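This report concerns only the one structure given below.
Every protein chain but one is kept in place in this view of the complex.
Note that the chains are named A and B in the order they appear, and that numbering of residues resets to 1 at the start of each chain.
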Amino acid sequence: MWRWFHRLGSPRWFYQTSGRWLPWLAVLTLALLVIGTLWGLAFAPEDARQGNSFRIIYIHVPVSFLALAGYYVMAVAGAVNLIWRIKLADMVMTAAAPLGAALTFLALFTGAIWGKPTWGTYWVWDARITSMLVLLFLYLGVVVLRNSFSGRDTAGKACAILALVGTVNIPIIYKSVDWWFTLHQPATIKLSGAPSMHPDMFKPLLVMILAYYCFYALVLILNTRTEILHRERRTAWVNDLAVSELAVTELTSNEQ
Amino acid sequence: MTEALRTPASQQAVQERLPPELLPPGEGFVGILKRDLLLAFRHRGELANPLIFFIMVTALIPIAVGPQKALLSQLAPGMIWVMALLGTLLSSDSLFQSDYADGTLEQLIISPQPLWLLVLAKISAHWLVTGLPITLAAPILGLMLALPEAGYATLVLGLAMGTATFSLFGAIGAALTVALRKGGVLLSLIVMPLYFPVLIFGSAAVQRVVDGGSAGAPLALLGAVFAFALLLSPFATAASLRAGING
Partner (left out) sequence: MAFAALGFERDDVPLFDGLSGAVAAGDILQIAGGNGSGKTTLLRILSTALTATEGSLHWRGIALALQRAEYLADLVFVGHSPGIKLALTPRENLSWLARLYPVREQDIAEALVRVGLAGLEDVPCRTLSAGQQRRVALARLVIARATLWILDEPMTAIDQDGVALIEELLRAHAEVGGAVILSSHQALNIDGVRVLDLAEYACHD
């Protein structure tokens, strides 16, 4: 068990294994994305009240899910680094922070686009939107903090602590924002009709959620691989890798 | 131990010494609390800065939005809370900065006393010299912003817990950024999201009382957030200091 754990913690092992799985994951992601998008945009029925504009949920909802899940991925990676001092975990965390921030921004952005035809305005101080905004702030804090340190190990520890503090605070923040919203705006607007959705609308959404989870995993792995190469650039195995890649490039260019 | 000390040095040369007994943990807490209060007293010129900031910026609000009493009294609860947040946040930056610069922070970290307790002493001192004055000055600002009479008691009670929570969370940020040169702005960025619940419950409590309701629920929730911060912050701050001190 422990040998397996430590082998998993080896950046080199991760790089080589993920390299084998990567093409399959990429194909799966692409297939799911194409199916989900076509199904959602072309075949799902139009919404009775919102018309075609509701179709943005096929991006908005999966992205919102991942924005929150991504924070936990980041925090767990940070905790693993903090407790077991596994460098790979810190690399995953480094890769997850900007990715999560981008997804959160995308969730806010698609929400704003959706809001314009639905409520006639891009921005509403709604509980979910506000929570999403706070989540974006939490992500930005981690990203900015990491970039401020000159020492990488220290940056990793500091960011891990911040992410963990953020994690235990997220439920409190979300609940307080919910409370605040019901206080100021008695529930007149119901944001999304997700639970009462028609199955024909819901099935493509499920496909899209699955597609975005795969997409998240794919991008996270790619980012982590880049981070591994960058940090391990002085090691022998990365140099060997670079030499062999170079040889392949030369070979193919010679053939042409 | 005391016996070993009393024997002449020549007789017990190169003899294994007994370890000293540990001090009770409260000693360090009292020592650091006293020290920081004394330091604040020595720098009493700077002591008033957050308070003056708090009052001056609040005075800007009527200038910016106009002197209509109805408008001001509607804005008052929220504005006073935002200003109290900013006043505490600005001073959080200095919580560990000077200790880091003169090497005393290192002494705290390697002291046999539990670090979280020493950190709690520093946070308590910080609250006593920033949060408490702001809390006590808040009624004056309430007058300036035409806060309805019913709101004062709730405002002071809420601010007492709220500014303490600000100090507690601010300490985590201050510890994480202690070795960074431009820590001040960064500190605000990383702790601001943690302040949302405090601001929500605090200003809602005042608003409710002003509107003729009861402030019990939001004040209780504010107290819960404060208790949570009190549990979390000393340990998180201690861990952050151990990590952050190495730049």
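Criterion: a contact is a pair of C-beta atoms (placed from the backbone, for glycine too) under 8 Å apart; a residue touches a chain by one contact, two chains touch by 3 or more.
The structure displayed is predicted, hence computed values, not measured ones.
One chain is not displayed; in the complete assembly it touches the shown chains A, B. Per the touch definition above, the residue from B:68, B:214 or B:246 contacting the chain not shown is B:246.
Taking the complete complex into account, residues 151-153, 231, 234 of subunit A touch the chain not shown.
The set of subunit B residues touching the chain not shown comprises 1, 5, 9-10, 12-17, 19-23, 27-28, 30-32, 34-35, 38-39, 42-43, 101-104, 106-114, 118, 245-246.
Heads up, the rule we're going with is that only the chains that are shown with their structure count from here on.
The distance from the centre of subunit A to the centre of subunit B, each centre being the mean of the chain's C-alpha atoms, comes to 34 Å. For subunit B in complex with subunit A, the touching residues are 172, 176-177, 179-180, 182, 186, 189-194, 196-197, 200-201, 204, 221, 225, 228, 232, 236, 239-240, 243-244, 246-247.
Listing the residues of subunit A that touch subunit B in their complex gives 134, 137-138, 140-142, 144-145, 148-151, 153-154, 157-158, 161-162, 164-166, 168-169, 172-173, 175-177, 179-180, 183.
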